[in-house]
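Take a look at the following structure, please.
Heads up, one of the protein chains got dropped from this complex, but the rest are sitting where they should.
The block that comes next holds chain A.
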Amino acid sequence: MTNLSKAPTAPPTTRRKGIEATRARQAIWFLLPALIAIAVVAGYPLLRTIYFSMHEANLTSPEQAKYVGFTNFYGTGDEGVKFGFLTDPKWWSAVKNTLLFTVVSVALETVLGMVIALVVNSAFKGRSLMRTAMLIPWAIPTVVSAQMWAYMYNDNFGLIGRGLLGGQSPLADTGTAIWALIAVDVWKTTSFMALLILAGLQSLPSDMYEAADMDGASKWTQFWRMTLPLLRPALLVALIFRSLDALRVFDVMYVMLGPNTAAETSMTGYARQAMIDNSQLGLGSAVSVAIFLLIMVIVVMYVTAFRVKFD
């Protein structure tokens, strides 16, 4: 509308603006399918989850939902009986274990991934074979590798349980189980981390290192003063990716610990148990919303604290 009113005073700009406006309109039309797809596959389920989080609903008959406000999160009954998942010690144990799992496994994966990336970035014979081979653990579906590790941890015939530990199952004790799970995750995802870091390393200019060599900077100095600062953007994106993945961890716990113990060990396991095993659609949705919020807070913290740029 504004373009039209300006038209008589400055014809040439209008034409250019007219083209831009046309392009913008075209762009919207081209974007529309993607926006609709996002609304349908991401927006709608999210809104529906938020809707159900404030209702008491059963999985087998979702149409009979009853509005209960925030009591799925926290509430007090007539006789002072507390309900809502925030009053459940199992939920807090799941949060604690998930955070521990995330912090430790991502830290280990970053350090080990960096070491591996630096090694395979240097020129040596059979380098491409090495790069391919290191991705094998990551390429195996998690349910398969989790079952494989569960067998290895078995105290009666497992390579680790029987062979290394002489008939002890690390999964039997919840105190050691979390470390056994971290080991599996590190084994599996370090190579992915290494791949992301390697991509970052490849983009660094080699003449810079030649100049540094000429100036007599040691390899150690080169790493700390040049490689690491230049690698920061790639490293941070990799860190965010892995942290989010680790916070959403589900399959490793579920396969290796079984449904009940997994619910005490991972937030998603807790959500699944509430929603599927107990068919409490409302409570399960409330837990899902809480996980969503928690992950969002952590992402915002990451992005602001490290000033990550996504463009």
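Following the convention adopted for this analysis, contacts are C-beta pairs under 8 Å (C-beta built on N, C-alpha and C of every residue); 3 or more make two chains touch, one makes a residue touch a chain; residues count from 1.
Quick note on the criterion: contacts and distances are computed from a predicted model.
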Of "3-isopropylmalate dehydratase small subunit", "Pyruvate synthase", "MoxR-like ATPase" or "ABC transporter-binding protein", the UniProt protein name belonging to the chain not shown is "ABC transporter-binding protein"
Missing-chain contact, candidates A:39, A:103 or A:172, resolves to A:172
Absent-chain interface residues of chain A come out as 58-62, 77-78, 81-83, 90, 154-157, 161-162, 167-169, 171-174, 257-261, 263-264, 272-273, 276-279
